[in-house]
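Of the protein chains in this complex, all but one are displayed in their positions.
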Amino acid sequence: MNILTLLIVVPVLTMAGILFTKDMKSTRMVSAIGMGIQLIVSAVLVFMYLGARKAGASDEMLFVADYTWFKSLNIHYTIGVDGIAVAMIMLTGIVVFAGIFASWEMEYLTREFFISLILLATGVFGFFISIDLFTMFLFYEVAVIPMYLLIGIWGSGPKESSAMKLTLMLMGGSALLMVGIFGIYFNSAPDGGPLTFNILEISKIQIPVEAQRFFFPFTFIGFGILGALFPFHTWSPDGHASAPTAVSMLHAGVLMKLGGYGAFRVAMFLMPEAAHEQAWIFIILTSISVVYGAFGAIWQKDLKYINAYSSVSHCGLVLFALLMMNETAMDGGILQMISHGLMTALFFALIGMIYGRTHTRNINEMGGLMKVIPFLSVVYVIAGLASLGLPGLSGFVAEMTVFVGAFQHPDIFHRVVTIVAASSIVITAVYILRVVGILLLGPVKNPHFEHLNDAKWYEKLSMITLVLAIAGIGIAPLWLSNTILDSLKPIVEKLAMAVTF
Amino acid sequence: MSIEQFYFMRHELVLTLAIIILLIAEIATSDKNKKKLIPFSIWLFGIVTIVGFIPSQGGELFGGSYQSSALTDLMKNILNIGVFIIFLQAEGWLKRDETADRISEYFLLTLATLIGMNFMISAGDFLIFYIGIETATIPIAGLAAFDKIRSRSAEAGIKLILSSALSSGVLLFGLSLIYGVTGSIYFTDIAQTITSNSMVALGFIFFVSGMGFKISLVPFHFWTADVYEGAPINVTSYLSVISKGAASFIFVIILFTVFKSITEMWKPLIYTLAVFTMTIANLFALRQNNIKRFLAFSSIAQAGFLLLGILGTSDLGMSSVVYFVLVYVFTNLGAFGVVEAISNASGVETIDGYNGLYKTNPKLSLLMTLSLFSLAGIPPVAGFFGKFFLFTAAASSGYFILVLIAVLNATISLYYYLKVIRAMFIEKSENPVATFRSSNYMRVALVICVTGIFAVGFASGIFEIIREISSAFLN
Partner (left out) sequence: MMLALGVSGYGGEEGLGYMASMFHLFTHAMFKALLFLGAGSIIHAVHSNLMQDMGGLRKYLPITHITFLIACLTISGVPPFSGFFSKDEILVAALHHNKLLFAVEFIVAGLTAFYMFRLYFNVFWGKDRHYHHTPHESPLTMTIPLMFLAFASIFSGFIPFHSLVTSDKMHFATEMNFAVAIPSVLIGLLGIAMAWILYKKESVAPEKLSKSFGILYTATYNKFYFDEIYLFVTKKIIFNYISRPVAWFDRHIVDGFMVGIGTVTEKVSYRIKGMQSGQLQHYAFMFVAGALALALVMILM
């Protein structure tokens, strides 16, 4: 069996296994084992991929498998990965694994929770391995829908309305996306011949520029909504705030990356001319996202809201970087996806754990946590530092690369937006340090907090996995960066060829 | 006319035979044993369904008035499957004491309408078509009023019969106008001579109005909600799935064959109808609390989506419509089956009443969720594929804006489908529907629906076969 198909089969089998479990303990064991295997498979995939590249495999996608599904419409189940997809799969593997352990104490409807969570993960894995637009879209929706139940049932606060808002906005996004996909499909053979959903095949032809102009915004905004593009980001704060820990982790950490990934792999890769023409609109929107999210975060008092707005800012930076359309910036954008995925997952895991102890997420009610729960506090500081771009952690590498790449554009417009976007680093520092100061330092505000327990083993496992990954990328970013760069080449080349305006 | 030619009509003939057997059985059984007629009828119809699947060469009968082809066979088989599921679901409702003396009436009336539908689908001229459509409608009024002690049921019956009288009149008027222009009632003749002029246009509008009534397109849909709500659930599901499915089949056949040469004329019409049907129905569905009314509006919205397939005006369009109806049969009957099971067990028919259902009846809740997701077009269930192909068909004609309107409508529809799911999974309730075990017949029916909801989507072969048959039919 193709190793990529295995990435779908393992979660599906895990879900089936969970159906047969009887109590909470066995359920979470099965989930942990299943997602552990998934993590191993992801890691093996990384090594296999690097090995194959080293051995000289030069195809754009590796491990390609192709099964015809709906023959008359030329719909295939086509899978394959390049370096970017491999990196995203590894990220997903890590975050899902950590997410399982972060929801170790899930008591209410345990089986249903883990099944929904893993279903979400299946959708994400499927999305990243897809080459065929139809299967990609299918997996995309599979990943989005369980969110409703996950937030609605296991969430907190105004969970029903948040869940509804999130689901409807994301499905609205997928509505736009669907139109975009049809547009691509029906223009995939301008010289006659069979229409196709296959991204690689479509990338070899040029979609008529008129069609591109019309369908690019649909596709880009469709994905952009999931990537928290201003002004379509408002599902994100509410959704994240209401979602249970593991769901926030997965959603901010991985699901939002689907937006960025799709934006360049589908929208920009297949419609480069329109991408160049319309980039300025979206560059402005994303720069707004970046700064606006950061400013929004400062005013929040709820830890989850802070992090949700911070995600808006960081994911905005991803799209911003991709729209710069040069190798360095796009490389940075993808690094930023991975980096943000890891650290935001870590953040949400921590917030969940702190909330589980203090029963509040309002930063003004907390203080001096460093004294009572040092392990969690130290990890919080690490996450914070990664988020504000401290060298040695992943965030620095990513942001640095993005801005260096963005600054390569010599014209005033790009310079200005880059400076505007880069200013977010300072604002990020303000809100991160402010929270760290209020939350962790100072006297213990609430006498009840004196007796809090520090992290349990499963929580530590969850956090250490993520911290190691963050530090790993921060200290040795080159192999990852190079893998991504290799795979970016065809995309960047196609984008560069389209500069005729 | 030889014996083999009668074989083309096997659907209708076997059904007639079944009706005769049932009549005899009704006379033969004593009053005490009436309830045994239920399983007897169900299995009898099972045989009818299987016979329908025996393949045959297509052909014409009665000088072209009756046409049989692989496509019509397929359509009839889809209807048969649906009716079989509905019969299975009817068991719990029919065996109550108040309906026990009318069991055979239920089966006889239903089978009579089915014969009407079969003739309608196989019609080769407007006369047979009209007779079929009337045969398919009038007995349903009787069925809608089946729970005659309930005034709502009686109201549903009278509303249906009166409004269908109006629609039949309009339809007939339209047909006569077309006859006046073309001088023929035969489909093949009309297809050759028809050209777009204002008389044809008027006739066509009346024809569409009449058909719009059957398929319940806005603004010809008003009867739907009242009748669906008042009629017994089983009859409602019959109306919303079988009746509507059959009407859609013949609608698409006539549009694609008889009115083929004036396609450009009717496209804007169907476009307008599609937009209004989807949007208005969705807006109405938003505020419903009665689950039957809710499903009524949902089914109107689904009809709006179906029009997108018709706008495909190719074999892709036709196959997407047929495929969608097939998906819709399993999906909607799954939803109605759950509603019926719950109504039989507890009498609850409101969305609020479903609060906390997952705690007490997890399997039914899951099934309902699957059906609703399928109705909303969420993967990986069949509804997603059904909708996707309909939209593909519309997009293939270049109607991207319409597709956008449709998908946005699908998003709105997701809102109200999720409301039901929220009630079942999230809301807490003081006195939820008590845990119950539905009858074995109902369980079989629901298992068939679940299998269909999953299999019809994933098994691409089904769509491919439909596509082949459709393109063979159109060429």
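Note that the chains are named A and B in the order they appear, and that numbering of residues resets to 1 at the start of each chain.
By our rule, contacts are C-beta pairs under 8 Å (C-beta built on N, C-alpha and C of every residue); 3 or more make two chains touch, one makes a residue touch a chain.
Everything numeric in this text was worked out from a predicted model, so none of it was measured.
Q: Would you indicate which residue among B:I140, B:V208 or B:V325 is in contact with the undisplayed chain?
A: Of the candidates B:I140, B:V208 or B:V325, B:V208 is in touch with the missing chain.
Q: Can you tell me which of B:K159, B:R422 or B:R467 touches the chain that was removed from the display?
A: Counting the whole complex, the residue in contact with the absent chain is B:K159.
Q: For the chain left out of this view, which of A:K165, A:H251 or A:R265 touches it?
A: Looking across A:K165, A:H251 or A:R265, the contact with the absent chain belongs to A:K165.
Q: Looking at the full complex, which residue from A:T135, A:Q300 or A:T344 touches the chain that isn't shown here?
A: Hidden-chain contact among the options goes to A:Q300.
Q: Considering the whole complex, not just the chains shown, which residues of chain B touch the missing one?
A: 159, 162-163, 166-167, 170, 201-202, 205-206, 208-209, 212-213, 218-220, 222-223, 225-226, 265, 268-269, 272-273, 280, 283-284, 286-287, 412, 415
Q: Write the list of chain A residues that the hidden chain touches.
A: Residue positions of chain A that touch the missing chain: 165, 168-169, 230-235, 237-238, 292, 295-296, 298-300, 427, 430, 434.
By definition in this document, only the chains that are shown with their structure count from here on.
Q: Can you work out the whole-Å distance between the CA centroids of chain A and chain B?
A: Measuring from centre to centre gives 42 Å for this pair.
Q: Which stretch or stretches of chain A touch chain B in the complex?
A: Result: residues 69-73, 75, 134, 138-139, 141-142, 145, 148-149, 152-153, 159-160, 164, 167-168, 171-172, 174-176, 178-179, 182-183, 185-186, 214-215, 218 of chain A touch chain B.
Q: Taking the complex as given, what residues does chain B use to touch chain A?
A: Interface residues on chain B, with respect to chain A: 316, 373, 378-380, 384, 388-389, 391-392, 395-396, 398, 400, 403-404, 407-408, 410-411, 414-415, 418, 421-422, 425-426, 460, 463-464, 467.
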